[in-house]
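Note that this complex is displayed minus one protein chain, with the remaining chains in position.
Labels A and B are assigned to the chains in the order they are written; within every chain, residues are numbered from 1.
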Amino acid sequence: MASRSWGRDAVLTWDQFSRIAFDGGVITVSVFVMAAVLGTVLSLLFGIMGLSESRLFRGISRIYVEVARGASAIVLVFFAAFAAPRFIGFRTSDVSVTLFGIDVGWVFIAGAVALGINMGGYGAEVVRGGIKSIPRGQTEASISLSLTNGQRLRYVILPQAVMTMLPPYGNLNIEVMKGTALVSLIGVADMTFFARDLFNRRNFLENGPSLVVIWGTALVLYFIVSQAIAAFYRWQERRFGGRWFGGRL
Amino acid sequence: MTFTLAQEVWRWEVVWEFLPEIAWGMAFTVLATVIGITVAMVLGLVLALLRRSQIKAIRWPTISIIEFIRSTPLLVQLLFLFPLVLPGSRVPTAAFVTLVVGLALHYGAYTSESYRAGIESVDRGQWEASIALNLAPATKWTRVILPQAIPTVIPALGNYLVAMVKDAPLGIAIGAFGILTVASGLGSQTFRFTEAYGVMGLLFLAVSLPLALFARYLEKRYGFERT
Partner (left out) sequence: MDSNVPSDALRVEAHADTMVRMRKINKIFGENHVLRDLDLDVAPAEKVVIIGPSGSGKTTILRVIMTLERPNSGSVEIDGRHLYHEPKGGGLVDAREAHVREVRTDISMVFQHFNLFPHMTALDNITLAPVKVLGLTSEEANDRGTELLRMVGLADKSGHYPAELSGGQKQRVAIARSLAMRPKVMLFDEVTSALDPELVGEVLAVLKDIASQGTTTMMLVTHEMGFAREAADRVLMFDRGQVLEEGTPEQLLREPEHERTRSFLKAVLQH
């Protein structure tokens, strides 16, 4: 009764679907949010550091950016999940991590942190580019008004830079979200994990769903989330760009 | 929580022992990338041209496919493709082939957008001059438009090459032979994860960083402003 990958039932049962979309979806979104928050903090930190007058700070920023980008996301994820605990000195079984009542384990943290670090490498360049794009005159006016460097960054430069940074930053967010699929490989129960699980089990099911249906569903779910993020950033761009530029963008 | 000593965590003998195998795995990862980017470069151009078709039945599906591929994770695409490519096959190379196909499709979609931008950046006047000179479409494309569009695409291709190297280890998900597959295997067998993944990480950086420099060089060389 071995069956081929084609044919079979055209639809997923509600249980099957909700497992992938909701049980998995919650984890996918949680990993994404954690990674995005960490990534944003690191982007700002190392992005601003990369513009420092101190060669030391610029150097540190450069090293971080090159390593965080150069080691691919998947390499970082595997390293964080399996090698890092040993470097730091704890056993992964000693650590218990629960999220919304689900026991997700160290791999969840490892995956999110690794993705966040990876994102920071790319984000730092976005931040640096955005700040650099602000005309010198703004800095000079700030000096003329006796603002400190910190005040200048906070009240004059960053608010303007955000506008330039939003499009590439939105794209980066989408890449990170797609990257969350990687954590399924280290054992985190996200959408990809459940889809794969269902696919592996389908041979043992009566009227199991076909390959196309399972993966098609997964792909569509990721597609929807991508588009949602893209729409969010388009909305933010409209909000920010409105009145400053006299109503036109 | 007990903290292990440094000697326990990293043993150089293990590193040297692992290195040849992991390097061999890296070679395959690089091989997949080289083949993948070559196919992606061609595929991207094809997709870009299809996207410009006047026939809606060609244009709309092309746009949808490109958008769909760009909006979904490569990993999921690979998992989807594997059973599809050589179904039921248990030949190890099937996984490798699937990886290459997956990489080529994924990056083909991305490069098609770069080609599109490059083609559109060619000055309007060039198209009009081609019409005025009564050039056949093939001539117009190969002698006028593409020679001007391609240079702008090269920096982007360089960046996608670097990106692809970083995605190629995903082959582990479908059992393709590569650096991650080897490292993971060694780690599980010997429980020496730190050396296995540590070596993998360093070796990976040793390949991806020079490639990144190369990509930056391409940007400087070919990224001129169109006059």
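One rule holds in what follows: a contact is a pair of C-beta atoms (placed from the backbone, for glycine too) under 8 Å apart; a residue touches a chain by one contact, two chains touch by 3 or more.
Just so we're clear, the structure is a prediction, and the values are computed from it rather than from any experiment.
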{"item": "Chains on display which the left-out chain touches in the complete complex", "value": "A"}
{"item": "Among A:Val26, A:Leu44, A:Val97 or A:Leu147, the residue in touch with the chain that has been omitted", "value": "A:Leu147"}
{"item": "Positions on subunit A contacted by the hidden chain, ascending", "value": "135, 137-138, 140-141, 143-148, 151, 155-156, 159-160, 243-246"}
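FYI, only the chains that are shown with their structure count from here on.
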{"item": "CA centroid of subunit A to CA centroid of subunit B, Å", "value": "20"}
{"item": "Complex contact set, residues of subunit B against subunit A", "value": "1-4, 9, 68, 71-77, 79-80, 83-84, 87-88, 165-167, 169-170, 172-173, 180, 183-184, 187, 193-194, 196-198, 200-201, 204-205, 208-209, 212"}
{"item": "Subunit B-touching residues of subunit A, taken from the complex the two chains share", "value": "4-5, 66-67, 69-75, 78-79, 82-83, 86-87, 89-90, 94, 174, 178-182, 184-185, 192, 195-196, 199, 211, 215-216, 218-219, 222-223, 226-227"}
